[in-house]
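Apart from one protein chain that is not included, each protein chain of the complex appears where it belongs.
Up next is chain A:
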């Protein structure tokens, strides 16, 4: 279990300090997929970096603590201080840009062994990795190719493969499907879910796509302005969101045949109260060169296009 207490992560920019993550307290249970959502700049990625232990200037932990319920291969307790030694051993990472996260000029098999992994016998690692390709839905020869010889989907499978190959207990996936088309996205997510089912590791998935979260995650974490605004089981969060921001995020999911967005806009616009609206408003010029869709009930001088 990962336990985060009152975590504040800041960026020092000259004399200014920005708290990108500001007082987050959180318990992540073992063996579940946690989805993290929130607008750009809400602190999702900073929180992920802090958990992964990738803290480089100007980013720093200014308050609070992260406790990993993890043990290294040598039986040592993993802490925020020695987490870097556990990279791609008990904690791993799936990057956002699968398209160019592999070195273009060296073969993929080399990229399985060019870091201090769990096994120092490189030959054995390669043999096992080759056998592992089948599980990723890739031919064993994919190991011997250069990145440009694989499609985007295959490359992202490879990234998932690299992240899961050493059977880490925690995987952080920062928008793992952003650059892929919808069909490939689904395959990748299914692969991730399958592997998680088997290995029972904890996965943190950052995504802007509420549909992805709904399909994949067990728990949902909604962030806003550096804080956690809602955290709970995915079913519960989606069916009964409590925070207004969560409600808006979920409402932003389009549904076929759903007119609620139209209703939402109408009611939001109606809340201003000074103009009447109906289902089919017409564009009117309110100031010279400035048009608004509006119903003719209000005192409107001239209409456009008429």
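The working rule: contacts are C-beta pairs under 8 Å (C-beta built on N, C-alpha and C of every residue); 3 or more make two chains touch, one makes a residue touch a chain; residues count from 1.
We take it that contacts and distances are computed from a predicted model.
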{"item": "Missing subunit (named according to UniProt) among the choices \"RNA polymerase, sigma subunit, ECF family\", \"Peptide/nickel transport system permease protein\", \"ABC transmembrane type-1 domain-containing protein\" or \"Sulfur oxidoreductase\"", "value": "\"Peptide/nickel transport system permease protein\""}
{"item": "Option touching the unshown chain, where A:95, A:226 or A:241 are the choices", "value": "A:95"}
{"item": "Candidates A:12, A:84, A:200 or A:247 - the one touching the absent chain", "value": "A:84"}
{"item": "Omitted-chain contact residue, chosen from A:27, A:114, A:127 or A:181", "value": "A:114"}
{"item": "Of A:14, A:104 or A:254, the one touching the omitted chain in the full complex", "value": "A:104"}
{"item": "Interface with the unshown chain - residue positions in chain A", "value": "52, 54, 57, 84-85, 87-88, 93, 95-97, 100-106, 110-111, 114-116, 146, 148, 162"}
